[in-house]
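Read through the structure below, which is laid out as structure tokens, and then see the notes.
Here the complex is missing a single protein chain, while all its other protein chains stay put.
Think of it as A and B in the order they're written, each chain with its own count starting at 1.
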Amino acid sequence: MLMNDVITGVDLLATAVFAISGALAAAQGRHDVLGFILFGTITGIGGGTLRDLLLGVDSIFWFTRTEYLWICMGASVATWFLAPLFDSISKVLLWADAVGLALFSVLGAVKAVQFGAPPIVAVGMGVMTATFGSMIRDTLLNKEPVLLGPEIYVTAAVLGAAAYTLLHSYTDWALPIAIALAFTLRACAIVFDLRLPKYGKPADE
Amino acid sequence: MLMNDVITGVDLLATAVFAISGALAAAQGRHDVLGFILFGTITGIGGGTLRDLLLGVDSIFWFTRTEYLWICMGASVATWFLAPLFDSISKVLLWADAVGLALFSVLGAVKAVQFGAPPIVAVGMGVMTATFGSMIRDTLLNKEPVLLGPEIYVTAAVLGAAAYTLLHSYTDWALPIAIALAFTLRACAIVFDLRLPKYGKPADE
Partner (left out) sequence: MLMNDVITGVDLLATAVFAISGALAAAQGRHDVLGFILFGTITGIGGGTLRDLLLGVDSIFWFTRTEYLWICMGASVATWFLAPLFDSISKVLLWADAVGLALFSVLGAVKAVQFGAPPIVAVGMGVMTATFGSMIRDTLLNKEPVLLGPEIYVTAAVLGAAAYTLLHSYTDWALPIAIALAFTLRACAIVFDLRLPKYGKPADE
């Protein structure tokens, strides 16, 4: 019970963070306040919606728990007023996205595990929950998807989801450990510009 | 019963209108007749399909009622032959899209309300039904999504869906009133070039 409360709290937090990242992307595109709400909401609930569709749950999470929708709308409208206070929107967007990535990759795996998914499916669901919202956001805004950027992004989501999937039957601390691992890897990737090797020899370029 | 017949009739009309708008977009891209059918069908049933998936209905509407598919195909093929008669395809496309937007935003809310969705979800479903088909159409054709254009577009869908959701328990005229409101707002936006204020001060630009 307590554990579920913690999970719900983290889930709402991650939703707000991703909604902010969606609204900030709308700010970069100079959209109107409805565009902020639209992108905030799509980014905030897009990943979890796809996860629920693919898991085949009886009812998508925001159908009964409308607080997820209100949080997306509230965070988006708040961003409309607060975004001008930030000097560098793209930097805030980058870090908001990193926090959301860590939280959602693990929570997606949590929900899939609760639903009885095999480990490989749980990892896939975690990665999808964490990346699908940003993917739609970037596709609609015609931006290079952060998903395909050179830095380690999907890798961090894989790490978070896999860590939870592997550890959850051994320790009660699987949730915070997995989130910390995913965030640390993504943060290092941003700060130290870590990359996986690209396909093709340098000589080819 | 009668009400349901009216709703079905309006729904088929909106499907045909959106299919035409999809086929006209294919005409702008100079695609072949199969491209017309493809874009006509995606635009015509895309929004309702996503709505049904998210509502978790037992069976997507066009699975049993294949007349929706035939109407999309028929309207697309008809557009192939008739489009050359129009001087300005983009103008016809704009207005076909406006009619479809008004009809579908309200009908999406109608179906969600019938399904027992909370008001905020019903409004969201209306907006989604009205915009998702065009969104795929524009993304696939690499056009600037009309959804993100400067004029009031999503706002009109929100107005139509919200008006029906609020009024349907008070009056039998909720359906035509909501459609008229959504269409009037969208029409004014097109004619008078109405916009919501954009993010960012003019001085920034």
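Assume contacts are C-beta pairs under 8 Å (C-beta built on N, C-alpha and C of every residue); 3 or more make two chains touch, one makes a residue touch a chain.
Quantities reported herein were computed from a predicted structural model and do not represent experimental measurements.
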{"item": "Absent-chain interface as seen on chain B, which is shown", "value": "26-27, 29-36, 38, 41, 49, 53, 58-60, 62-64, 66, 69-70, 80, 83-84, 139-141"}
{"item": "Chain A, residues in touch with the chain not shown (by the definition above)", "value": "53-56, 117-118, 120-121, 124, 135, 139, 145, 147-148, 150, 154-155, 158, 195-201"}
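Just so we're on the same page, only the chains that are shown with their structure count from here on.
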{"item": "Approximate Å spacing (C-alpha centroids) for the pair chain A, chain B", "value": "29"}
